[in-house]
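Dropping a structure here in structure tokens format, bear with me for questions.
With one protein chain held back, the other chains of the complex are shown just where they sit.
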Amino acid sequence: MADVKKFLYVNRKAPYGTIYAWESLEVVLIGAAFDQDVALAFIDDGVYQLVKGQDTKEIGMKNFSPTYSALGDYDINKIYVEKESLEARGLTIDDLQHLVWEDEDDDWAEKDSIKIVTASEMAEIMDQSEVVLSF
Amino acid sequence: MSMLHIVNKSALDRNSLEACVNHTIKGATILMIEDAVYSAMKNTASSSMVEGAMKDVSVAVLGPDLKARGISEEKLIDGVTVVDYAGFVELTTKNDTVQSWL
Partner (left out) sequence: MATIEVNGKQLEVDEEGYLADLNDWVPEVAEVMSKAEDAELTDAHWEVINFLREYYEEYQIAPAVRVLTKAIGKKLGKDKGNSKYLYELFPYGPGKQACKYAGLPKPTGCV
């Protein structure tokens, strides 16, 4: 692979109220075809995207929360969620979906994709990324 | 005169709820819809503002928007009422005026 770059998709918006969350997910899935080194960051209201138990039947919108479970199939397994953002919203990791990926080099063992990081760790992750896309 | 205030933005993303709270008087109702439903949750950075406002005003939240976002009712601040679409309509008819905080 010639030119693999470190991509970081930064998600800061809640789902459904605006189109950003779904747009980001679509771009991530499209971008996965280019075999880059992809990571996702969820900060501020973006952490709401990963809350489990979403049910949009009564608001007549597509529930795209199951799509996050497909990210592992797309070799996207670095999902960073900011600790401070969760805390400010009264949420813990137990309120989020359990996202996993299968490690081909480890007999397809299921491993956690979500990693909780502090704001300063997130700043490092951003700093080390070569391409940052914000939604 | 009674007023229904409708807020649809997350309090941690925009200041519309704060602006609304600063302009409500006793007896008013704040209805949280769309991304504002997160503001009805307890233990958040904006909970104390809402709890303070609830001394004078009542707070309602739209159930379908809560469900869509995976927020269960036990996560809500005590005293917040959950309404369905019919309850939304009832609030708009029961109050003399409606103000939307965009």
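Going by the order they are written in, the chains are A and B; count residues from 1 in each one.
The rule we apply is simple: a residue touches a chain if its C-beta (ideal position, glycine included) is under 8 Å from a C-beta of that chain, and two chains touch if they have at least 3 such contacts.
As the structure is a computational prediction, the values presented were derived from the model and not from experiment.
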Statement: Contacts of the unshown chain among the visible ones are A
Task: Looking beyond the chains shown, say which of A:Val4, A:Ala70, A:Ala109 or A:Ala123 touches the absent one.
output: A:Ala70
Query: Which residue from A:Glu26, A:Asp112 or A:Glu130 sits in contact with the chain not drawn here?
result: A:Glu26
Message: On subunit A, where is the contact patch with the chain that was removed from view?
response: 26, 29-33, 62-64, 66-67, 69-70, 73-74
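The definition used in the following text is that only the chains that are shown with their structure count from here on.
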Query: At what distance in angstrom does the C-alpha mean of subunit B lie from that of subunit A?
result: 29
Message: Which stretch or stretches of subunit A touch subunit B in the complex?
response: 12-18, 44-45, 48, 51-59, 61, 63, 65, 88-90, 95
Touching residues (chain side subunit B, partner subunit A) in the complex: 8-10, 12-13, 34-35, 38, 41-45, 47, 63-65, 67-72, 75
